[in-house]
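Every protein chain but one is kept in place in this view of the complex.
== chain A ==
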Amino acid sequence: MGTSVFYFVATLSIIFSLMVIFSKNPIHSVLYLILTFFTFTVHYVLLNAQFLAVVNFIVYMGAIMVLFLFVLMLLNLNKENEPNKSALVKILGVIAGGCLLVTLVGSFKAVSINSPLVLQNPNLGLVKNLGKELFGPFMLPFELSSILLLTAMVGAVLLTKKEEKANG
(Lines give C-alpha, C1' and ligand atoms only; values in the text may rest on other atoms or scores of the structure.)
Protein backbone atom coordinates (compact mmCIF):
# COMPACT_ATOMS: atom_id res chain seq x y z
CA MET A 1 0.00 0.00 0.00
CA GLY A 2 2.86 2.35 0.83
CA THR A 3 4.33 2.26 -2.66
CA SER A 4 1.01 2.85 -4.42
CA VAL A 5 0.33 5.82 -2.16
CA PHE A 6 3.83 7.06 -2.92
CA TYR A 7 3.31 6.82 -6.68
CA PHE A 8 -0.05 8.55 -6.44
CA VAL A 9 1.32 11.41 -4.34
CA ALA A 10 4.47 11.65 -6.47
CA THR A 11 2.34 12.03 -9.59
CA LEU A 12 0.36 14.76 -7.87
CA SER A 13 3.59 16.52 -6.85
CA ILE A 14 4.81 16.54 -10.42
CA ILE A 15 1.48 17.72 -11.83
CA PHE A 16 1.20 20.53 -9.28
CA SER A 17 4.82 21.60 -9.81
CA LEU A 18 4.19 21.79 -13.55
CA MET A 19 1.06 23.82 -12.91
CA VAL A 20 3.17 26.27 -10.89
CA ILE A 21 5.17 27.01 -14.02
CA PHE A 22 2.35 26.89 -16.54
CA SER A 23 -0.20 29.04 -14.70
CA LYS A 24 -0.54 32.47 -16.27
CA ASN A 25 -1.74 34.08 -13.07
CA PRO A 26 0.95 34.47 -10.38
CA ILE A 27 -1.60 33.93 -7.59
CA HIS A 28 -2.62 30.62 -9.11
CA SER A 29 1.06 29.70 -9.33
CA VAL A 30 1.48 30.31 -5.62
CA LEU A 31 -1.64 28.31 -4.81
CA TYR A 32 -0.30 25.39 -6.85
CA LEU A 33 3.01 25.74 -5.05
CA ILE A 34 1.13 25.42 -1.75
CA LEU A 35 -0.46 22.20 -3.02
CA THR A 36 2.99 20.97 -4.07
CA PHE A 37 4.29 21.59 -0.56
CA PHE A 38 1.30 19.74 0.80
CA THR A 39 2.21 16.69 -1.25
CA PHE A 40 5.77 16.99 0.14
CA THR A 41 4.28 16.86 3.62
CA VAL A 42 2.55 13.62 2.66
CA HIS A 43 5.89 12.28 1.39
CA TYR A 44 7.52 13.04 4.73
CA VAL A 45 4.71 11.26 6.57
CA LEU A 46 5.20 8.23 4.30
CA LEU A 47 8.90 8.28 5.23
CA ASN A 48 7.90 8.27 8.94
CA ALA A 49 9.47 11.69 9.40
CA GLN A 50 6.61 13.17 11.39
CA PHE A 51 8.48 16.16 12.74
CA LEU A 52 9.80 17.19 9.35
CA ALA A 53 6.33 16.71 7.88
CA VAL A 54 4.64 18.97 10.36
CA VAL A 55 7.41 21.57 10.27
CA ASN A 56 7.24 21.62 6.49
CA PHE A 57 3.51 22.14 6.91
CA ILE A 58 3.89 25.01 9.37
CA VAL A 59 6.91 26.79 7.93
CA TYR A 60 6.49 26.37 4.19
CA MET A 61 2.74 26.07 3.77
CA GLY A 62 1.68 28.12 6.75
CA ALA A 63 4.24 30.91 6.85
CA ILE A 64 6.43 31.31 3.78
CA MET A 65 3.67 30.76 1.27
CA VAL A 66 1.38 33.13 3.16
CA LEU A 67 4.09 35.75 2.75
CA PHE A 68 4.41 34.95 -0.97
CA LEU A 69 0.67 35.30 -1.39
CA PHE A 70 0.76 38.46 0.70
CA VAL A 71 3.40 40.10 -1.49
CA LEU A 72 1.66 39.05 -4.72
CA MET A 73 -1.66 40.39 -3.48
CA LEU A 74 0.01 43.62 -2.45
CA LEU A 75 1.61 44.03 -5.88
CA ASN A 76 -1.57 42.78 -7.57
CA LEU A 77 0.22 41.46 -10.64
CA ASN A 78 -2.04 40.79 -13.61
CA LYS A 79 -1.59 39.49 -17.10
CA GLU A 80 -2.29 43.00 -18.45
CA ASN A 81 0.43 44.87 -16.58
CA GLU A 82 3.04 42.16 -16.78
CA PRO A 83 6.20 43.76 -18.20
CA ASN A 84 7.48 42.44 -21.54
CA LYS A 85 10.56 40.36 -20.94
CA SER A 86 13.51 41.17 -23.18
CA ALA A 87 15.09 38.55 -25.42
CA LEU A 88 18.24 38.55 -23.28
CA VAL A 89 16.27 37.48 -20.18
CA LYS A 90 14.59 34.71 -22.16
CA ILE A 91 17.92 33.40 -23.48
CA LEU A 92 19.43 33.52 -19.98
CA GLY A 93 16.43 31.61 -18.68
CA VAL A 94 16.85 28.90 -21.29
CA ILE A 95 20.56 28.57 -20.47
CA ALA A 96 19.91 28.36 -16.72
CA GLY A 97 17.16 25.79 -17.25
CA GLY A 98 19.42 23.75 -19.51
CA CYS A 99 22.20 23.79 -16.89
CA LEU A 100 19.74 22.58 -14.24
CA LEU A 101 18.59 19.78 -16.54
CA VAL A 102 22.19 18.65 -17.17
CA THR A 103 22.92 18.67 -13.42
CA LEU A 104 19.78 16.68 -12.67
CA VAL A 105 20.46 14.07 -15.34
CA GLY A 106 24.08 13.81 -14.16
CA SER A 107 23.07 13.31 -10.54
CA PHE A 108 20.46 10.70 -11.46
CA LYS A 109 23.10 8.80 -13.43
CA ALA A 110 25.45 8.90 -10.44
CA VAL A 111 22.85 7.36 -8.12
CA SER A 112 22.62 3.65 -8.75
CA ILE A 113 19.08 2.43 -8.22
CA ASN A 114 20.27 -1.07 -7.30
CA SER A 115 21.41 -0.01 -3.86
CA PRO A 116 18.59 1.99 -2.31
CA LEU A 117 19.40 4.02 0.77
CA VAL A 118 18.19 2.30 3.95
CA LEU A 119 17.95 4.16 7.21
CA GLN A 120 19.58 2.36 10.12
CA ASN A 121 16.96 3.71 12.47
CA PRO A 122 13.49 3.93 10.87
CA ASN A 123 12.27 6.11 13.74
CA LEU A 124 14.91 8.77 13.11
CA GLY A 125 12.24 11.24 12.00
CA LEU A 126 10.43 11.28 15.34
CA VAL A 127 10.94 14.42 17.40
CA LYS A 128 12.98 12.91 20.20
CA ASN A 129 15.45 11.10 17.94
CA LEU A 130 15.80 14.05 15.60
CA GLY A 131 16.44 16.41 18.50
CA LYS A 132 19.12 14.13 19.93
CA GLU A 133 20.78 13.89 16.50
CA LEU A 134 20.65 17.65 15.91
CA PHE A 135 21.95 18.65 19.33
CA GLY A 136 24.46 15.79 19.51
CA PRO A 137 26.66 14.99 16.50
CA PHE A 138 25.32 17.88 14.38
CA MET A 139 25.47 20.54 17.09
CA LEU A 140 27.99 22.83 15.38
CA PRO A 141 26.41 22.95 11.89
CA PHE A 142 22.99 23.39 13.46
CA GLU A 143 24.08 26.33 15.59
CA LEU A 144 26.05 27.87 12.72
CA SER A 145 23.04 27.75 10.41
CA SER A 146 20.90 29.40 13.07
CA ILE A 147 23.49 32.17 13.39
CA LEU A 148 23.37 32.53 9.61
CA LEU A 149 19.60 32.99 9.77
CA LEU A 150 19.96 35.51 12.58
CA THR A 151 22.49 37.44 10.51
CA ALA A 152 20.07 37.56 7.60
CA MET A 153 17.33 38.80 9.88
CA VAL A 154 19.49 41.53 11.40
CA GLY A 155 20.57 42.53 7.90
CA ALA A 156 16.99 42.84 6.72
CA VAL A 157 16.01 44.95 9.70
CA LEU A 158 19.07 47.17 9.16
CA LEU A 159 18.17 47.73 5.50
CA THR A 160 14.69 48.97 6.36
CA LYS A 161 16.11 51.25 9.07
CA LYS A 162 18.45 52.92 6.59
CA GLU A 163 15.62 53.61 4.19
CA GLU A 164 13.63 55.26 6.93
CA LYS A 165 16.48 57.65 7.72
CA ALA A 166 16.90 58.61 4.08
CA ASN A 167 13.21 59.39 3.79
CA GLY A 168 12.89 61.36 6.97
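Throughout what follows, a residue touches a chain if its C-beta (ideal position, glycine included) is under 8 Å from a C-beta of that chain, and two chains touch if they have at least 3 such contacts; residues count from 1.
Operating definition for what follows: contacts and distances are computed from a predicted model.
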{"item": "Omitted chain (choose from \"NADH-quinone oxidoreductase subunit H\", \"Xanthine dehydrogenase family protein subunit M\", \"ABC transporter permease\" or \"Peptide/nickel transport system substrate-binding protein\") - UniProt protein name", "value": "\"NADH-quinone oxidoreductase subunit H\""}
{"item": "Among A:L74, A:A110 or A:L140, residue touching the chain not depicted", "value": "A:L74"}
{"item": "Where the unshown chain meets chain A, residue by residue", "value": "27, 31, 34, 50-51, 54-55, 57-58, 61-63, 66-67, 69-70, 73-74, 76, 126-127"}
